[in-house]
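Data first, discussion second: the structure below is written as structure tokens.
Of the protein chains in this complex, all but one are displayed in their positions.
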Amino acid sequence: MGKKKITPYAVISMILLVLVALVFIFPFYRIMTGAFNDPTNVWKAELFPSKLTMQNFVRLFKQPAWKWLYNSVFIALVSMILVCGTASLAGYALAKKRFFGQKIVFTLFICAMALPKQVVLVPLVRIMSTFGIYDNVWAVILPTVGWPFGVFLMKQFSETIPTEMLEAARIDGAGELRTFWSVVFPVVKPGVGALAIFTFINTWNDYFLQLVMLTSTENLTIALGIARLQSADVIEYGPLIAGAALAAIPIVTIFICFQKYFTQGITMGAVKG
Amino acid sequence: MKLKKTLAFLLSAMMTASLTACGGGQAASSSAAPASSAAPAESSAASVAEPAGAEVEITWWAFPTFGQENADDPVGTYEQKIIDAFQDANPGIKVKLDTIDFTNGPEKIVSAIEGGNAPDVLFDAPGRIIEYGNNGKLVPLDDLFTADFIADVNNDALIEACKGKGTPYMYPISSSPFYMAINKQMWEDAGAMEFVNLEGDRTWSTADWEKAIEKLAAAGMNPGTVFCNGQGGDQGTRAFITNLYGATIANPEMTEYTANSEAGVQALTKMKEWIDKGWLGDGVSNTAANDIELFATGFSSFAFCWGTSTALAQAPNMEAASVTPISLPFPSDDGVPELEYLVNGFCVFDNGDAARADAAKKLIQFICDDPEWGPKDVVRTGAFPVRQSFAEKDLYAGNEEYAVLENFTKYYAPYYNTMDGFANMRTEWWNMLQNVISNGTDPKEALDAYVAASNAGMNAA
Partner (left out) sequence: MGQSNPAAAPQKSLSHVLQRRETTVAYLFLLPALLFFAAFVIVPMIMGVVTSLFNYTMKSPVSAESFVGLGNYIELFKDKVFLRSMWNTVVIVVVSVPAVTFFSLWVGSAIYQKTGWIRSFFRGVFYLPVVTGSVTVVVVWKWMFDFQRGIFNWALKSSGLIEKNINWLGDQKVAIWCILLILFTTSVGQPIVLYVAALGNVDQSQVEAAQVDGATKLQTFWQIKWPAIKPTTLYVLVITTINSFQCFALIQLLTSGGPSNSTSTVMYYLYRNAFSLYRYGYANAMGVILAIIIAIFSALQFKTMNTGVEY
């Protein structure tokens, strides 16, 4: 990092980088300007909206868009909490306990880890109906929690818990729960953070599962709601773009504010995991 | 810091929960039970049988077939008014409404059927309804098809369209033809109006059509597109193509698909030629809804998938863009069009509960036959009543447009939408158009493949 020599290569690559970055920003910029532009200008190639209005949003909110947003947040948050909870408990057990059937359980988790949900599409819909929660946010949450990636990640993290610390707690007479709570958890905490971010984003973006599980208009997520606007019988592009903006703004804001944690989360998730 | 505390609390809660839960030991079912009870209450409309005397709750899924009374009313407003009136008249029945759309709706219905969560009442058309019926998912409606009703409808073809293998599954309320629309201003500006016949039934010839689109293109007007990207509206493109030179989709006995006739090949070849010349739009990336939007916002000069309900739904768009549509039958070589048509009607899903099925039947009878609501409902569908007794009331008195459209009904073509393998045929139709337009596949070859696949699908179904 010390000396900065400006080579032609560096200059060219910087210019290229900026150009490519523009390609990445442009769609986002287009959503934001389009959303606040007049609905009749939606097809115009204006870099700045010639007329700033909230009309698109007014029309959008004829649909239960707040409810969609709420559903998205609910699904992502609850899944995140449940995944972190179940995975840190299970990960600890897999990493630090020696027990009968350990190998089988772990192998099962591994095999299922990258399984796309489409693979079990029809049976999953069946199961949700049997439980009476088809077309309900829980039909999205429960399979998400069942997916074992989190367990695997937390297992990798729990490997780093010093066994001596566990021994010491045991000798002090701490019960299993207290050991987990006061010894294990502090060590794996960064892992839980990584997993939380990872799960939140993935669940928020898990269009497929939402698509097959949710049907009623008021039970949709924001992603699904927009998808429906796009393929509605009467298409209105203004409100559609406003919807896209509404879906993007919350999570992008969170991302910009907590970029550091996101990056940490991603790196840790990959590297330790 | 706060985050840490919350996480800590949650984890410990999880832990205790898991440790207490282990006592029960029941695997899958026990884990889901608390979850579902914690779920938002409104939508756990599961399959619990109602005890006698209690309220019956039924669900009604509605495609946006009813136009709303005011342009600003959100989808479902009118339907809710019907429900309110119905519930007042039938205090023991509660109706829950869900609105679905034509693009995603069909898949939603299928997954609901598969999951055992089908609605009780569905407002749709025969194409899908008869397929569900033939697959044993519906309650037969013999008791609604009384001699009085059949006599009142007085149209055998229409009654047959509501039956699957002889069993009535759909209770019809109204019907209307599918036709095309042109943008008055654009056609006038391009000087193409001279080819259009606005007298009588407005029938016109393929030759006139060809001259008209040539003029439009020369004047720089955007053509409508032969859309073929997805789901609905396929009847529009089919009617356009078959009418050009008098091809037919199926044989009169409805046992075989026949579009690969000489007339079919000729039409498809022409279509491709027009697209290459820019007289017709390439619609491979458009759905019917995209194409309609292009027309209603004043971008394109004609649209192949027009109908009374479309006109109603697009009225705000057209007003904003000052588009004046003119309804026309499809051009044909002999000047006698064969139009496809829509029958709006209701079916009742078999959810294994007689009380719900009865309540559902009551609802559909109320919607279709109630002396006050029946005619009103017909008008909201923007179509013509199937009951002659309603037709005599002249529901659209003073509406010149509807007087013309009513004349279109005499050009109704044989109804093939209830043939076996219809759903498969539609998919194949899109594929065929995509192949010809984007892939440059030879029209004859493409049609042969389409007919072969459609017939195969019919036998498989």
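When the chains are written out, they are named A and B in that same order, and each has its own residue count from 1.
Rule of thumb we're sticking to: contacts are C-beta pairs under 8 Å (C-beta built on N, C-alpha and C of every residue); 3 or more make two chains touch, one makes a residue touch a chain.
In this text the structure is predicted, and so the values were computed from the model without any measurement.
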item: Which residue of A:Ile201, A:Leu214 or A:Ala232 touches the chain not shown here; value: A:Ile201
item: Contacting the left-out chain in the complete assembly, out of B:Gly136, B:Gly166 or B:Gly398; value: B:Gly136
item: Of A:Leu60, A:Ile75 or A:Ala90, the residue in touch with the unshown chain; value: A:Ala90
item: For chain B, residues in touch with the removed chain; value: 14, 17-19, 21-22, 27-28, 30-32, 106-107, 110-111, 113-114, 132, 134-137, 222, 228-230, 278, 281-286, 294, 299-300, 423-424, 427, 430-431, 434-435, 437-439, 461
item: For chain A, the residues touching the chain missing from this view; value: 1, 13-14, 17, 20-21, 23-25, 27-28, 30-31, 34, 43, 45, 82, 85-87, 89-90, 92-94, 97-102, 105, 108-116, 118-124, 126-127, 142-143, 145-148, 151, 156, 170-171, 173, 176, 180, 201, 204-205, 207-208, 211-212, 223-224, 226-227, 230-231, 237, 240-241, 243-244, 247-248, 251-252, 254-256, 259, 262-263, 266-267, 270-271, 273
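Heads up, the rule we're going with is that only the chains that are shown with their structure count from here on.
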item: Distance from the mean Cα position of chain B to that of chain A, given in whole angstrom; value: 36
item: Partner chain B, residues of chain A touching it in the complex; value: 40, 62-63, 81-82, 84-86, 88-89, 122, 125-126, 128-138, 141-142, 177, 180-181, 185, 189, 192, 196, 212, 215-219, 227-228, 231-237
item: Footprint of chain A on chain B - complex, ascending; value: 4, 7-8, 10-16, 18-19, 29, 32, 35-36, 38-40, 42-44, 46-47, 64, 72, 74, 98-104, 108, 111-112, 114-117, 230, 232, 287, 289-290, 292-293, 313-314, 317, 320
